[in-house]
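Every protein chain of the complex appears in place save one, which is left out.
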Amino acid sequence: MAQTAATKSNLPARAAPKQRSEAASGLLMVSPTAIYALLLLAAPLITIFTYSFLTDGYLTVELTPTIGSYVEAWTNEVYRVVMLRSLGVAMAVTLVTVVLAFPIAYYVSFYVEPSRKSLWLFLITIPFWTSYLIRVFLWKVILGFNGVVNSGLLGLGIIDEPLTFILYNTNAIVITLAHAYAPFAILPIFVALEKIDRSFLEAGRDLGESSFVTFFRVTLPLAMPGVISAVMIVFIPTIGDYVTPHLVGGPEGKMVANLVQVLYLKLDNYPLGSALAVSSMLLVGLVLVMATMQLAIFGYVFKRIAGQTQLILAIFTALAAAQALLAVVIALWLVTGNAPLTVVLGTAVHVVALLALRRKRSAL
Amino acid sequence: MSSEKPVMIEFKDVHKYYGDYHALRGINATIRAGEFFSLLGPSGCGKTTLLRTIAGFEGISSGAVMIGGEDMADVPANQRPTNMVFQSYAIFPHLTVEENVGFGLRKDPRSKAEKAKAVEDALGMVGLKGFGARAAHALSGGQRQRVALARALILKPKVLLLDEPLSALDKKMREQMQVELIKLQRQVGITFILVTHDQEEALVMSDRIAVMFEGQIAQLADPETLYRRPASRKVADFIGTMNFLPAKILNEAGSKVEVDAQGFGKITLDGAQVMSAEGSEGGATVGFRPETLTILFDGQTGSDFESEAVVEEVVYYGDMTYYDIKIKGCDTAVRLSMRNVFGRPVLDIGTKTRVAWSAGALVLFR
Partner (left out) sequence: MNGGWFRIYAYGFLLFLYAPILLLPIFAFNDGAIVAFPLAGFTTKWFDQLWVEPALHQALKNSLIIAVSASILSTCLGIFAARASTRYNFPFKGGIIGMIMLPLVLPEIILAIALLVVLLGVGIPLSIYTVILGHVLVCTPFSIAVLTAAFQSLDKSLEEAAYDLGETPASTFRLIILPLVTPGIISSLLMTFTISLDEFLMAFFLAGTESTLPVYIFSQFRFPKSVPVVLALGTVLVVASIILLTIAEYFRRRGIAKTGGKDTGGFL
């Protein structure tokens, strides 16, 4: 009777295996996966990062450090245009996807019965899991010269000749990617909305706020973490999408990934390909940092943080100043090509935010 | 009552750190065989941590935990003569009631039939005869609790550890389970150690109670001592309701202390009535429980002392009435409770009356 009290207590006071600390157990447990990621993810990423600072030789890479590839990537018209286009497409896709996704997430979270929510989420995710290539290809069919949209509109007599601005250009890329990434945007927003305590909203209305005001003062700020993850999870991968520009972008719709592929596989220019890849990620990072700061400023203005006002104000002013600098730097680069409205708008918004801060400060 | 029984558990200067956080700060205590022992304290006081050091789920930073005279330092949880009833009950959701209760018998060399009998007996003991084939997830809260009890008791541990087992139940169910647990403990005769933050629950169920604050035992005593002679203001505040009035110490002769308590006048207290003032802000105070103050209705006379008072607030509870009264010469009102007796009126706010008390019911905190 191994388990009865008598035997249990009569066990010799044997030296039990020294209990491993929680940290050690955790590290041991995660190590197979971590080592795999280290070898096949971190190491390769570091390698291409290193390559981007090396010199391209004929069919080889020379170990002479240089920033030549970056200079080339950021000054050559061809690369700059493609990077700018990729950034623009990724921003547009992110904007469209998140704006389209929010009402869906809101509907499923607030209006669908709890027992049916899983079904809705399942329905939303299913298209994401079905052959990406074929889905992209079918957008070609939908948007094409004899496609669904054109034959439909022609049939209805709304247009006289097929629309051509919807295929083989960036519009087609935006539509296709917005479709592909919709579930990625809906789910994080849904999760954030689900976490909102419904009594907050009732409290808001109870205190005499209209549902419109409640939405902007309670729901939207609380859903912000979900919106932020949606933005990240859409924005970062779309800038590097390969298949969609290849299939529906046409000759004027090439994006960074297509150039990287050509540089690597056709031209064998590893350093330039790497520099381009790293640059695009850098660009994504910068835009995200800017957006985050913008949000932080808004957060401050909306939440009206009390106490420690001087310190917080100082921090936010510093952040805002840093961001202004960043925006100017990026804008300068972009202006030589084509100044996108986004940056201008971003700077304007942030000036407004600063002014609001100033007013806040004088009010305090 | 349990002082003659052998020592079952002994804590020797037990310290526990979580990083920089000092969770247990020198615990010294003994728990005797067959005792119903409670660890009582507010959340975060270390009571659950202490319980888990007995079970072996938490190591200790220094000191020793002894069970049955053996140091448990090198004995892992699965070899200790203790079993636990978890706060969440931890009923295995993929097993039936029977499989849950018989879980610990897996390595038991007895025959299948004998084990089935043991399971049946254990289920009978907790009042769940015939529930064996049910799926665990189909049980109510009270039934889960019983399954958890049966699952732990079937192994005949020397010590049963109960981690806030009643906190998830509603009030009626909780009171019913309190009585059942006491009966069960008497029936099986093993040591029960209960962790609770509910002082009433601890008073009702325990032979002895250790009141813990901030990783230390503030007082270890039987329920009556704890209630009547709390070792400090802090303990007094935590357990039940106690009134405090400022007092001046006039004279100390041997163990006797003469004080002048506001509203009560000069009273001589015994040494056993003098406690620590830890947890109070100002100077010395005298404390007394609401039920030790009595309203003198017409024709009654007081015992030791009496004074005039005015009723300021009345709260009627059915069997009891609570009065907030201001005794003549006091700055603040004190609470008083009277059992309602047929024919005796409930006083109105503003009624002038007389109250009486006895010196033995007072405690001095200094």
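First chain written, first letter: the chains are A and B, and each begins at residue 1.
Basically, a contact is a pair of C-beta atoms (placed from the backbone, for glycine too) under 8 Å apart; a residue touches a chain by one contact, two chains touch by 3 or more.
All values reported here derive from a predicted model rather than from experimental measurement.
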Contact partner of the left-out chain, one of B:A55, B:V75 or B:L226: B:A55
Option from A:A257, A:A275 or A:A291 whose C-beta touches the chain left out: A:A257
Positions on chain A contacted by the hidden chain, ascending: 2-3, 22-27, 29-34, 36-38, 40-45, 47-48, 51, 100, 103-104, 106-108, 110-111, 117-118, 120-127, 129-135, 137-139, 141-142, 144-148, 151, 179, 182-184, 187-188, 190-191, 194, 211, 232-233, 236-243, 247, 256-257, 260-261, 264-265, 270, 273-274, 277, 280-281
Chain B residues that touch the omitted chain in the full complex: 55, 57, 77-79, 82-84, 86-88, 90, 92-94, 103-104, 106-107, 137, 151-152, 155
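In the analysis below, only the chains that are shown with their structure count from here on.
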Gap in Å, rounded to a whole number, between the CA centres of chain B and chain A: 55
